[in-house]
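Okay, handing you the structure first.
Missing here: one protein chain of the complex. Every other protein chain is in place.
By written order: A and B. Residues from 1 in each chain.
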Amino acid sequence: MSGPRYERTRRQDQHLIGFECQACGWVSFPEEKRTCKRCGDAPAEMTEVQLQERGEIQTFVVQQYLPDDIETPQPVAIVDLPQAGEGEPARAYGLLTETDLEEIDVGTEVVARFRELFSDGERPINSFKFSVPREEKA
Amino acid sequence: MVVIDGHGGYVPLYRVDRSEVAAQHGGRGRGESAVPARDENHVTMACEAADNALARSGVEGGNLGAVVTASVSDPFAEHGIAAHVAARLGATGGVRTTDLRGSRCAATDALATAQEFVAANDAPVLVVGVDVLPADPESDEVAEAGAGAGAVVLRPEADSPAAEFAGVGQETTGFVEHHRRHGEAGETGDAKFESRHGVGEAAPAATERALDGATPAKAVAAAPSDRLAGAALGGVDVEQVSTRDRVGDAGAAAAVLDLAHLLETTEAGETALVVAYGAGGAGAVALETAEGVGTADAKSVATYLDASEETTYAKHLEYREPVEYEGVKTP
Partner (left out) sequence: MTDPHVVGAGMIDFGELYEQSFDDLLESAYLSLIENVDKGVDPSDIDAAWYGTIDIANEGSSGSAVAHATGLFETPITRVENACATGSDAFRNAAQAVKAGDAEVALVIGAEKMTDSTEGLIASAALERLWRGRGVTMPAYFGMRATRHLEEYETTREQIAEISVKNHENGTKYPHAHQQFECSVEDVKESPTVSYPLNLYDCCPVTDGASAVLVTSEDRAREFTDDPIRVAGYGLASDTFQRGAPEALTNFPATRQASSQAYERAGLGPEDVDVAEVHDCFSITELITYEDLGFCEEGKGGQFVEEGRPHLDGDKPVNPSGGLLSKGHPIGATGVAQIAEIFEQLRGEAGAVQVDEPEVGLQHNIGIGRNATGAVSCVNVLERP
C-alpha cells in the first residue's frame, strides 16, 4: 500500500489543476512546484490554473507488448491540456482508452475520461485517460 | 417544492450480443448487454452520469449539499461510492454523502432521501445510481448482466426544471425471493410466486401512495428481471421506458438511468412514474415533467446506446473480473 503517493496530487489528478510559472508561463502538472522546469526560476511564483478536460495529441504510439495488467494494443500519447483561461497548455503523458490507431493522429483532439488507472492493493486509483469523443463511435 | 434540474445517464461502450452468450451457454438470446471497459468502476461510471446531469443543471458540483448513491453491486464492503463521486465533483467539506444498497429499492430510497434533504436544507442534491452486475457463466442470468449509471440533480427550485416531485411512496413487506451475495449471481425462486406475493403485494401499494390519484403517461421500473419489472407496473396503464434490451440488468441504476432516458425523450406536462422493486419491498416516485426535459447541453442516453462497440462473451466475463498480474489481484 502506498497511500501517500496517490494522496499528494489527488486534487490535481482528479480536477486537472496545473501551476503556471509567473516568470515564463510554463505550466506544471500535476506537481505543485516551487521551481520552474523551463526557466529555472527559484523560488518561482507559481499560480494555480484550471486545465480543460480535453487534450490535443502531440505525438503517440500504440503499444503491443506490456505487462498483463495493461490491455494491448494500448495507445499512449503526449497530450497538451489547454488552460481554461489564457496561457500555455500543460504537456503530459496520456493513456488513451477505447480508441484505435485509425482514430488518432498528431493534432487529434481527445476528451478526458475519468477512469481507473490501476489499483493500490484493492483500492482503485482513478484519474484521467483520454479518448475520441463517445459520439464518434456511433 | 422539489424539482429535478439536470438529468443524465451513462452506458459503457462495449456490448455483448446475448445471442452470442446463448450460443455458448444455451437459453434465450435477445438484445444486448452493456460491458464495462477494463478501466471502469462504479465511481468512474457514476461520475460520467453525474457530469451529464450537472451539465444540464444550474448547479456547480462544489455547491451540492449532498450526494446520494444507489447500487446493488458495489464490490467494496468499506470504500463507498458517494464520497468519491462527491470529491471528484468538488463537493467536499460539509457535504452529506450516503451510499444506499442492499435492494433495488435503493434507487427510489435515494430519490426520496434526496427530496427530504432538499426540502429540509434548501440545498441541491445529486442522486446517482450505478451498477455493474456480476456475470457468472454458471448462472442463467449471465447474458443479462449489464452495467450503467444514471443521475439527477434535485433542487428546491430552478428556472427550467425537467420535472417536479409530485409524490413518494413506499411499501415495506420484508419479502425476499431473489437475493444475491457480493460478486455472485443471484438466486431466483419461483417467478409466479414472486410475481404474486413479492412484487404483486409491494409495487401497487407503493405506486398508489406516490401517484395519489394521478394518471401517469410514462413509467420506468427497476426489478431483478424483465418479468418482475412488468409486474411492478402491472396495475397501471402506462408506457414503460426501458433501456434493458440494450443495457442488460443495470440493478438499482436501471431506475435512474431509465428515468434520465425518460426525461430526455418525453414531453413537458406529463406524469411520470419511477418504481423500484427489490428485496424487502418496493418504492415509487411520481413526477410532473416540465420544460427542462430533453437532450440539450449533455450527451443523451440515446447517444450512449447508439455509440457502441460489439465485444465478445469472453470479454463480457473478463472485464467484470479483477485484473490479475503475475498472480497478484489488481482490480
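To be clear about the criterion, a residue touches a chain if its C-beta (ideal position, glycine included) is under 8 Å from a C-beta of that chain, and two chains touch if they have at least 3 such contacts.
Since the model is a prediction, treat every value here as computed from it, not as a measurement.
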item	value
From A:Leu95, A:Val110 or A:Val132, residue that would touch the chain that is not displayed	A:Leu95
For subunit A, residues in touch with the removed chain	2, 5-6, 9, 13, 26-27, 29-30, 37-38, 58-67, 69-70, 73-74, 76-78, 88, 91-93, 95, 101, 105-106, 117-118, 120, 125, 127
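Assume only the chains that are shown with their structure count from here on.
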item	value
Separation of subunit A from subunit B, taking each centre as the mean of its C-alpha atoms, in whole Å	31
Footprint of subunit B on subunit A - complex, ascending	14-15, 67-69, 71, 97-98, 113-119, 122-124, 126, 129, 134-138
Residues of subunit B defined as touching subunit A within the complex	13, 37-41, 43-44, 47-48, 76, 79, 84, 87-88, 90, 299, 303-304, 306-309, 322-326, 329-331
